[in-house]
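All protein chains but one are shown in place.
Note that the chains take the letters A, B and C in the order they are written out, and that residue 1 is the start of every chain.
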Amino acid sequence: MDLEFTEQEQEFRREARAWLTANVPAERLPSMDTREGFEAHRAWERKLFDARWAVVSWPREYGGREAGLTEWLIFEEEYYRAGAPGRVSQNGIFLFAPTLFEFGTREQQDRYLPAMAAGEEIWVQGWSEPEAGSDLANVRSRAERDEERGGWRLSGQKIWSSRGTWGHRLFGLFRTDPQAQRHRGLTYFMVDLAAEGVTVRPIPQLDGEPGFAEVFLDDVFVPDADVLGGVDEGWKIMIATTGSERGLNLRSPGRFAAPANRLIELYKRDPRPAERDAVVRAWMDADAYRLFTFGTVTKLQAGGAIGADSSINKVFWSEMDVELHATALRLLGEAGELDDGDGGWLDGFLFALGGPIYAGTNEIQRNTIAERILGLPRAK
Amino acid sequence: MDLEFTEQEQEFRREARAWLTANVPAERLPSMDTREGFEAHRAWERKLFDARWAVVSWPREYGGREAGLTEWLIFEEEYYRAGAPGRVSQNGIFLFAPTLFEFGTREQQDRYLPAMAAGEEIWVQGWSEPEAGSDLANVRSRAERDEERGGWRLSGQKIWSSRGTWGHRLFGLFRTDPQAQRHRGLTYFMVDLAAEGVTVRPIPQLDGEPGFAEVFLDDVFVPDADVLGGVDEGWKIMIATTGSERGLNLRSPGRFAAPANRLIELYKRDPRPAERDAVVRAWMDADAYRLFTFGTVTKLQAGGAIGADSSINKVFWSEMDVELHATALRLLGEAGELDDGDGGWLDGFLFALGGPIYAGTNEIQRNTIAERILGLPRAK
Amino acid sequence: MRLAYTEDQELFRDTVRDFLADRCTTADVRAAWAADTAISARWVELAKVGVTGIVVPEEHDGLGMGDEELAAVLVEAGRAALPEPLLESAVAAGLFAEFAPDAGWLAEIAAGRAAASVLLPGQRLAVEAAAADVLVIGLADGDLHVATPADCVLTAQRSVDRSRKLFTVDFTPTARTLVASDTQRALARAADRGALGAAAQLLGLTRRMLDTTVEYAKQRVQRGVPIGSHQSVQHHLANVLIKLEFARPVVLRAAYSLARDLPSAARDVSMAKIYAGEAADLAARNCLQVHGAIGYTEEHDLHLFMKRAWALGTAWGDAGVHRDRIAADLLGDAPAPPTPAF
Partner (left out) sequence: MRLAYTEDQELFRDTVRDFLADRCTTADVRAAWAADTAISARWVELAKVGVTGIVVPEEHDGLGMGDEELAAVLVEAGRAALPEPLLESAVAAGLFAEFAPDAGWLAEIAAGRAAASVLLPGQRLAVEAAAADVLVIGLADGDLHVATPADCVLTAQRSVDRSRKLFTVDFTPTARTLVASDTQRALARAADRGALGAAAQLLGLTRRMLDTTVEYAKQRVQRGVPIGSHQSVQHHLANVLIKLEFARPVVLRAAYSLARDLPSAARDVSMAKIYAGEAADLAARNCLQVHGAIGYTEEHDLHLFMKRAWALGTAWGDAGVHRDRIAADLLGDAPAPPTPAF
């Protein structure tokens, strides 16, 4: 066992910390789900990109530092520790990019990755559909062949598309073979949201801002160049991406260590002994999550895979995040129901409540744990 | 609303308290699931009976006081408050007697009720079978007609029969119509455990004592006089009894108020602030249970029925009971793993763990609540 | 022994329920979100049903009832997420009746011509302080003041529930505003009425969230089956019902105790606030989870009830505050504070 960081890793940490200290905006940016906040967050992404901190684990040619997993963990710790803004490009750089790296052509990568990393193009996920719920194999949106123009005409409806209100491009599955059942006959498309036939209806979230949207597609032309991977092979490709969504990338330990430490400070400022154990619990859980992630990184570095373990991870962090923020609101006493500006505890609480729902509800995750890890018979 | 007791009720309370104070044994009796303890508990039942405190809600002719529900609650509060012994006749007087009163003939009542109330005959439940689990409609034990002798010959196997090791008589369902499916074709029998063909195999419980038993019946003759209600009408009759088991009778509020108050004393003797909230919670839950029961009694006195509400009741008390005792063990610190003699917390904990399992697991109770009270579609 | 409302009380409650089902729809609640004040034309109508004057003595045109009836009606207010300061006006009315019965406010409130806001010792936030006609302010030293918004510097605060128009109050007491001194006991009782009223509303909110979600779970079909047939959904909702059914008698008992000023009243109220708050918290959590993404939007009505539940769980003393009070009473490990600190 070795829980120390190497001198090189520590130097990486110092460099990241120095840059963040000097550059993180002193005041919280407006919500990224407002027009103004969206632009402010894009500008921040640009700044990160210019200093080569936007996508540390990517290849240098696309703006990264080729950082390993440990360095990535360190960067994330420093990022959240510094109270830096949320990542408006998150769906692109964390969720979609791994797929593009694995299944995209060189041309597609060159075309999309730099703009994504620089915050120029914000990507939007197109997974859920109103009738399909969390069951992606039920996708009904379809793509019809347009030989003449060399592409496809897409029609249908996507929902719960994060960043959909202001974002630029959507990635998602469409049914290219109407005869095929369930997860067969689906193709992975990249769609320009400015294209003719696209209508975006913003949906206000719990915090009142249109953080996600419904996207209607009516005969939207997408050229062959924007098909990712092979036609009818979308399911296989999608699995890789949802693996990322549920796995390591979206929720780095730094994401929870930072608020856990802020919670300790909040408690110390005005101790309420009745909440002491909840505060300790929140800090311990964030710490346990960090250690769990260390274990996962160790496994990955030894050539192992995450697989269904990501379900264990997702249930834990999403429930911890809700409890952590609920504890903070209780510590605030009477003020717990108020927007607390820079404190951001209420916003954080509302945001956290989405955790047990999205990327596969925790109920489905628990079924997955039972069936795929414990080997229990399939639930009916 | 009126949460006061009448002068008459208060007088009843004083009388009960005075008698219990004078008569409850100073030392805890040995476990009723040992031979010695079983007899000691029977002797105690006899003493209760002689003073007309064994079955306060029964008619005077069978040894009762015709107490109403409120008086019954009062008696139970005083009974547990006094730290009086557990009721070895419980399965008979609380679980089976309501059925016997409702469906038995006058002869059956005269024959069995007085001996039951006096602790002379201890009754044993014969519900579960090894393969049927909690699904009583799956009963496989069968009764074949014996016209010649005027009765039935019973064969099969019952399991988890509380008090089965030392008890005298068993009540339960047997299949009289082998053609009938599920809950049809079942008949309610009373079986003398001393009869030829009965084998009792004691099963040690978590506490090491044979609190329940497996009962094997091999061609056991039961005369027609010991059929309760009509042939093939056992299911309907059984429903009434399980209603009692899950409902008001088995778990009076006094059953929890007494240990909750003892828990407060335990905390005060050696306060562990980390357990303060759990102690307060246990006391509050016991108090809430008392109020809930008051609500139920109010409803019953107005002519209402309990019905599926008993599932709400059962989940609450059984989980409260486990938490209450677990809290006590934590308060005991290092000694929490020890048999603590008169304290009885460890025994109480082990006993409480059965609560969420028996009389319909809490999982099944929650399904019942969802389906029968909330009206959700049947789980598959 | 009888733990239930009387037939008369139930009749009154049912009348209010019917009125609110008609006149306080979720569209009306949304209107309150958008407006500067939640006090609308409905206030006079509520007065006509008797609701604003429940605890106003009969000689001042009220119903002359007490905490039991107030709690019964506030359950309905919770069910409808009624945004008006009904509880605050009732708390104020209690103090008026005791210390300033002839100041004229009692009849105004009973008639729906006035609404009151209130600020008790330890509280920093006053509901509808700007739009209220009168503010009743109790100070920690026991002085009781009656002021108007014009006497105060008010700073608006944004509640998670935007229909709650909250303000911090900067108030300089004067001889003109002072109506009584040494009112600590009455102020503590007023705080208990507030906590009881919040608990009652939390019960109604829980019921509403549960009912809404049960309907959804019956109708929403995924993979060919209604989601309500999944055991996980069934257990989520069964757990809410269990919490609710055990909170109900606790709130009822608190109303009974407070109405009679029993020695246990403060403890009983604290327990009611805790139990109702926990039921509502669990309802919000589980009902959101059962709804999934649709429940996470402001387009769906669920959030109106969740946010009210969170706000009222915090207001009038949260669970920690009330648990401390009960612990002090039961375990004697600290002197029981006479009034919940907020």
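Going forward, a residue touches a chain if its C-beta (ideal position, glycine included) is under 8 Å from a C-beta of that chain, and two chains touch if they have at least 3 such contacts.
If you're wondering where the values come from, they're calculated on a predicted model, not measured in any experiment.
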Neighbouring displayed chains - absent chain, whole complex: A, B, C
Options B:24, B:43 or B:203, residue touching the unrepresented chain: B:203
Residue, one of A:51, A:239, A:305 or A:376, that touches the chain absent here: A:376
Chain A residues that touch the omitted chain in the full complex: 1-5, 9, 70, 264, 267-268, 271, 273, 276-277, 279-280, 283-284, 287-289, 291-292, 294-295, 297-299, 301-302, 309, 312, 315-316, 363, 366-367, 369-371, 373-380
Touching residues (missing chain, whole complex) on chain C: 230-232, 235
Chain not shown, touching residues in chain B: 128, 133-135, 138, 159-160, 203-206, 208, 212, 272, 274-275, 322, 329-330, 333-339, 346, 350, 353-354, 356-358, 361-363, 366
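We adopt the following convention: only the chains that are shown with their structure count from here on.
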Intercentroid distance (Cα basis), chain C paired with chain A, Å: 39
Chain centre separation (chain A, chain B; CA means) in Å: 54
Residues of chain A whose C-beta touches two or more other chains: 274
Multi-partner residues of chain C (each touching 2 or more other chains): 230, 233, 323
